[in-house]
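Other chains dropped; remaining ones untouched in position.
Every chain is named by a letter (A and B) in the order it is written, and numbering of its residues begins at 1.
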Amino acid sequence: MNHFYSAASPTNLNELVQTAIRLKKNPTQHMDLGKGKLMVLLFFNASLRTKLSTQKAAMNLGMQVISMDMKDSWAWEFEDGVTMRFDKAEHVKEAANVICRYADIIAIRSFPSLTDKETDYSDQVINNFMKYSTKPVVNLESAIRHPLQSFADLLTIREKVQKPNPKIVLSWAPHPKALPQAVSNSFLEWMHRAGHNVTVTHPQGYELHPEFMTGHTVEYEQEKAFAEADVVYVKNWSPLSQYGKVANQSEEWMITKAKLDKTNHAKLMHCLPVRRNVVIADDAMDSEHSAIYDLAENRLHTAQAVIYSILKGEL
Amino acid sequence: MNHFYSAASPTNLNELVQTAIRLKKNPTQHMDLGKGKLMVLLFFNASLRTKLSTQKAAMNLGMQVISMDMKDSWAWEFEDGVTMRFDKAEHVKEAANVICRYADIIAIRSFPSLTDKETDYSDQVINNFMKYSTKPVVNLESAIRHPLQSFADLLTIREKVQKPNPKIVLSWAPHPKALPQAVSNSFLEWMHRAGHNVTVTHPQGYELHPEFMTGHTVEYEQEKAFAEADVVYVKNWSPLSQYGKVANQSEEWMITKAKLDKTNHAKLMHCLPVRRNVVIADDAMDSEHSAIYDLAENRLHTAQAVIYSILKGEL
């Protein structure tokens, strides 16, 4: 039994991509596959794309679907051996064991605290759930990874850039709030598994965790990074060095059409939601560079490929 | 592609009414029509009847259904060109474009602010969503209109009052809170399209927006208005002149059985929820005048007619 947790999860990445391409052509071709099987989605945090696309993906495969906002349930304890005297009403061990008695696949979204780096980077919620789960678990964005997003990123690059060695850039951009590193971490991890070296550009002090930088390089000058780029993937993240803080809001890092016009007709990608004219300027968002809505649509087809593979026992 | 936004939305109103009557007789006769198609309902506000009846309507047509409480998602920006530095995480342009990649029909409920008349009467949320939507949008009650309610109102009047020119009265009634004008506006708009002139009765200062009064007349004395009435439609609304305020709570305007008994056996209608003994007295609510539960049931059949017509491309 394979969980869908990280870039390492798929046994055969290329096959999974091909499954997504095949399902995209005819999304309802396997509507009997999931008959009588239940997918439960547990949301500890806000969601739009993930909530809609993952449920739709499961429904397209004929599954029963229940989505739960976890604020409407009991608070979970994740530590073992604790005397549960305070605000946590249920241990993850019970929650996982019980949900697995009803569900065939369980999907979880749980963002980082952004206050405790060590706990966040242990990816406590999903790892503890997987530890006790007897059914496949799908990561809907954990504290440090967002593999469903990254799989959609990969499919979109395969569709949009028809060349053997595209130049792929991951650019930091400013944001008024402290955001997780999950999307960026996962993007790098998946690109590495797919054989792509990414040029990562960000201000000094915004270095990502070395674990995810394997095979990739940093270029501190955004303009140099963008030169000859085929893909510009944009994402804000808060710094590891000043954990949970907003250290830099420099408008100079915002993505504009002028910057994209100096690339090799680069495709602009962002996971959404995006703050217009802070992260990416209107003129870039609405330019012919944008692959943003096509990327969002691919969330459906890639989620469906993941669920399909799990149901077939082929993930 | 037609949105279902106002009384002007249906191409052929009479045909839509006939569809509702036909579906009411056998609600599950088209369970294959929506197979593999997704209806997404977005609720920015509380709902009971609309949430249940619209979902049930879509399910009866075999659709996949996802209902989202938007407080569990990202706050939306509606202005163009804004630097999104503050509390709004996502622009409606992205939200609409993305949801349309997953859904075949999108339905939205968004009440007015009741603090800014101009913005409310621009019906900002749904109009901006429709502007960017590539799929049909259904109005689940916007700032100034509630067409699914009005369509159910019309069907109920057709069923209950078998005469060519019924006297239809819309009566204001007191309420402790400031309420929208949406139900009343829409009722008048739909009655006008259906060829009915409505006698509107309310205290001085509670005049509705002239846009919705076309073809209708005001009678400031409730007793005169009720004389010979075949239908008494009751609704509180807050005044346009003192926007968002409660200007009048006079019990004299409450609907009682005694008042209804002086009509022409009038059918009592209200969209619900209703505050008993404030808006309508118990003796009227529980009298033989009441068509209120039958009206509520018609929310299902009329919503189903709307969704059916959209799926058939015949709205």
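The criterion applied here is as follows: a residue touches a chain if its C-beta (ideal position, glycine included) is under 8 Å from a C-beta of that chain, and two chains touch if they have at least 3 such contacts.
Computed from a predicted model, the values in this text were never measured in an experiment.
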item: Homomeric assembly size (copies in this file), of which only 2 appear in place; value: 3
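In the analysis below, only the chains that are shown with their structure count from here on.
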item: Centre-of-Cα separation between subunit B and subunit A, whole angstrom; value: 39
item: Subunit A contact footprint on subunit B (complex, rising order); value: 35-36, 38, 40, 64, 66, 68-69, 72-74, 77, 80-86, 88-91, 94-95, 97-99, 101-103
item: Residues of subunit A defined as touching subunit B within the complex; value: 27-28, 31, 43, 46-49, 51-53, 55-56, 59-60, 67, 69, 176, 272-278, 282, 292-293, 296-297, 300
